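Every protein chain but one is kept in place in this view of the complex.
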Amino acid sequence: MWVNMGPQHPMTHGLWNLRVKIDGELIVDVDPEVGYLHRGIEKISEDRHYNEIITLMDRCCYVAGIAWEHVYIGAAENALHITAPERAQWLRVMCDELQRLASHIMWYAAFVQDLGLMSPFLYGMRDRDLILDLFQSFTGGRLTYEYNRVGGVRNDVPSGFTDRCRKVMDWLMDRFVEYDRLCLGSEIFRRRCDGLGVLKAKECVDLGVTGPMLRSAGVARDLRKDRPYAVYDRVEFDVAKADAADVTARYLVRMEEMRQSVRIVRQTLDWLDHHPGPVLADHLPRWLGAPYAPMGNEGYLLKRNFPRGTGFAAVEEPHGEAQAYVVNTGGEHPYRTKFRSPVFVNLSAAKHYMIGYRVADIPPIMGSVDICVGEVDR
Amino acid sequence: MATDDLATQLAPRAGANILAVEPFQGLTARVRFRPEGALDVFRAVHDDLGYDHLSMVGAIDWVDHREVFYIVWSDVTKQYLGLSADLTGDAPHIESATPVWPSANWHEREAWELVGVAFDHHPDMRHLLMPDDYAFHPLLRSFKLHEPEELEVKSRSV
Amino acid sequence: MSNVTLFDVANGLATLLLTGLGSILPQPLHGWLINPNLIFALAATLFGAILLGASMINTIMLIWFERKMLGRFMDRRGAMHVGYAGLLQNFADGLKLFRKHTLRPREADSLGFYAGPTAYMVTSVLIFGILPISTGWSSGVLPLSLLLALAIFSFAPLFIFISAWSSNNKYSLLGGMRSAAQMIAYEVPILLAVVAVILVSGSFDLTTIVNLQQNYWFWGPLFLALLVFVVGMLAEMERIPFDLPEAEAELVEGWNTEYGGMLFAFFMLADYVRALVGSILVVLLFLGGWTLPSYVPSALTSFPLAGIFWFMLKTYIVFGVFVWIRASLPRVRTDQLLKVGWMRMIPLSLLSVVLAAMLVLVRCLPVFGCVPGLGG
Partner (left out) sequence: MATAEAAPPPKSSGENPILYVAKPLATAARQFMKSLIRPSTIVYPFERLEDPAFRDKVAVAAGKPIGVGHVWDNYRGVHALNIATCISCNLCAFSCPDLCIDMVTVPGGDPKHPKKCPQIDYGKCSYCGFCSDACPEGCLTMTTKYELATPKRSEMVYSPQKMNEIFERKLPMNPIRVERPSNEDAILLDVPLCIGCNACARDCPTQCITMLDIPKPTPKPGEKLPKRIWKEPVINDSDCVRCGTCISVCPKECLFWGTHT
């Protein structure tokens, strides 16, 4: 019997459809259907200025907006041969980690709620709100930040921000203990999650699975360590790793990542306190340096013969490895942008970690993948 | 020089199909190859160079031809490598990378439906993001964004 | 405490009404109206109406109680805008559901679709006619009231399955099957736990059981039975952690996916009626019902309706424990649930029966000393 779990279904957390073939309560086949949220971001980008694409990136993944901005900005800066100032890089790292915290807390909330436990959902939303408050205090937005610019970030953090941020980090560290008590301390949780959705390291690599799913299989692969971008080579942190490759292992990896993120945020705050400086690169081309896109660029571009190039950047987004490929042919719009979403790939491997389990296991397994449909469909 | 090393390493199995190995912003290098020998190149990159992880498959419409690019990652060298092939002709097609990297499955489905590059011997070539009977390839340059009146979905399944 | 029963009240009301009405009417009508059979019929109707009203109001207050309490567990407030502290919110919700159009899927089986929720509701409410709320506040002395209550209580899976199957929906069917399997699996340990109580009290009559435990509530000596009974009741009431028939994460709303409007309200209300009944049974069987130990000051037990007050207080506290469990535990899986039911709960309940039998044999209770009347 084929059962449609979606497009409107409490398990899907977004707009996609998991077609499940079941035999009694046993899953015999699955077929994820995506595309319900396809907005054609890659097509719209063809008609937008480099900076205007940032607004699209925020909507690419609605729980990890600023991380996606970083993905795109990295590729765009490569394509345009621009380097952001140091302070901007630190700010980006801080934003990435705050976003990772927000995204993982959101994941925790939704995942545990799928197991039928509603209190952690509200605890999670409550604590995530503090991070959104922090974001709002310097970007002006709570979900769609529009903070990065080609060549840096829009503005510096306001005074007093670092102290507030530290306070929130302390609060969060206490909450993580509570989260663990509610989940790992509960035998029912362990019995629901242990041994579910196993995807071993070899399969993970073959299927291109990245992020916490891969790290839960014992592969300590993290772009922040392996191929440090921005200033990740200057902060200290450990790569979270687990060996069981099941749902509990993914839970453990994400919880550990949150703790490491707090650690990184604290280091960035210390750096930011002592190193004032510009946050936007100087000597930007006119149509990038200005915060807007003025008229009359076409003739200018022809006369200036702006350098062309193709940029590629990979960023360890909360869900996994996000990559962007930006082709700059010298025009004011990128010729082609291509984004690689980690969830897209993790979802495409669904057959390999879902078949053989039971219908009741679908929510925990899918929850542990951390689906964000916005970035699957783009 | 990294690019020369790559070229020599690739030479025994796919030397004939390699057009160039060029430096690339953000990647170790980019290998341009002939689409006819795609599978050989993939195998060489996967087995000999150890790039066991396919990150991305994308296609670009350059109006006169189309380009397919692959980004692969090696856990040993911790490096990305780009592969790219230019496809010409009215019906551009290339061998599917799924036998070498199973993760190419959805990427190739997406590249086919958005840019119209056919992947031969793909195990499951269906529409992914678009409706099942969508007749256009939206990421072609000829597909204009601001002229929606020209676009009509030919048939629609209920 | 008076010896007036609720039925006596209803009977008196009916007599007053009919004789009063009859006295002003001419003869043939007068004769018909003061006919004892008619009076009895009206009394029974009144009794039912009072019971229904009381149980419904209690159920709705129970929902409010759960919402508020769950809110505090989750660091939020719960309903708070309609009425004082949201007291009237559930009435508003009920009114909204009542006004809604009832939709039936085209392919659904009409008879089962409508009969299922109705029968589920009716059987759930029926139990209130049997349960003694306080001294005399019952339909009378039923020697087998406990058995009857449990028998009616266990009708539910049948009706749930009927309505699930006739909805013609895959989620509903799965949920209905889960529900049936779960309820049948947990009937047995519940009954066995009740057997322990029966052994100790020597009676099937709830009033007798309650009166027996005035000074030694059964939860102490029969702790194992209480545990089995509470866990079984959680499963029977389909509350978290055993709410997998309507596990919304995988089955949307389980067996009531296709229901809306008043039919959904039936299900919802009946669920809470069953929750109320479950809590009441726990209080009756293990927590001494409306009695307080004789050493508490008599001022606490002598005010009007004191029995009902203490009884409802205990009931709400028991329900509060259910809410607490709901707020802190995730839901288990079907196979685990059945495994726990058949392989853990039944041995435990059997053990509790053996323990109870031993208690009866020695005619002594731990802590309370020897009780001559033990075991009836």
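Order of writing sets the chain letters: A, B and C. Residues in each chain are counted from 1.
Simple rule for what comes next: a residue touches a chain if its C-beta (ideal position, glycine included) is under 8 Å from a C-beta of that chain, and two chains touch if they have at least 3 such contacts.
Treat the numbers as computed from the prediction; the structure is a model and nothing was measured.
Shown chains touched by the hidden one, complex as a whole: A, C.
If you put the hidden chain back, the residue from A:39, A:164, A:234 or A:308 that touches it is A:164. Screening A:48, A:250 or A:378 against the full complex identifies A:48 as the residue touching the chain left out. In the complete complex, the residue from A:106, A:130 or A:313 that touches the missing chain is A:130.
In the full complex, chain A makes contact with the omitted chain through residues 23, 26-29, 48-49, 51-52, 54-55, 59, 119, 123, 126, 130-141, 144, 146, 154-155, 158, 161, 164-165, 167-168, 171, 178, 181-183, 185-196, 198, 280, 282-287, 289-297, 299-300, 303-304, 351-353, 355-358, 361.
Residues 69, 71-77, 80, 324-325, 327-329, 344 are the ones on chain C that touch the missing chain.
Following the convention adopted for this analysis, only the chains that are shown with their structure count from here on.
Put simply, the chain nearest the middle, going by average C-alpha positions, is A. Separating the centre of chain A from that of chain C, both taken as means of CA atoms, is a distance of 48 Å. Chain B and chain C have centres, each the mean of its CA atoms, that are 65 Å apart. Centroids built from CA atoms put chain B at 24 Å from chain A.
Taken in their complex, chain C has these residues touching chain A: 70, 73-76, 170-171, 174, 240-241, 243-244, 247-252, 327-336.
Note for the complex: chain A touches chain C at residues 1, 3, 5, 9-11, 25, 112-119, 121-123, 126, 182, 186, 188-189, 191-192, 358-363. Within the complex, the chain B residues that touch chain A are 24-27, 52-56, 58, 60-61, 69, 71, 75, 78-80, 82, 101-103, 105-107, 114, 127-131, 138-139, 143, 145-146.
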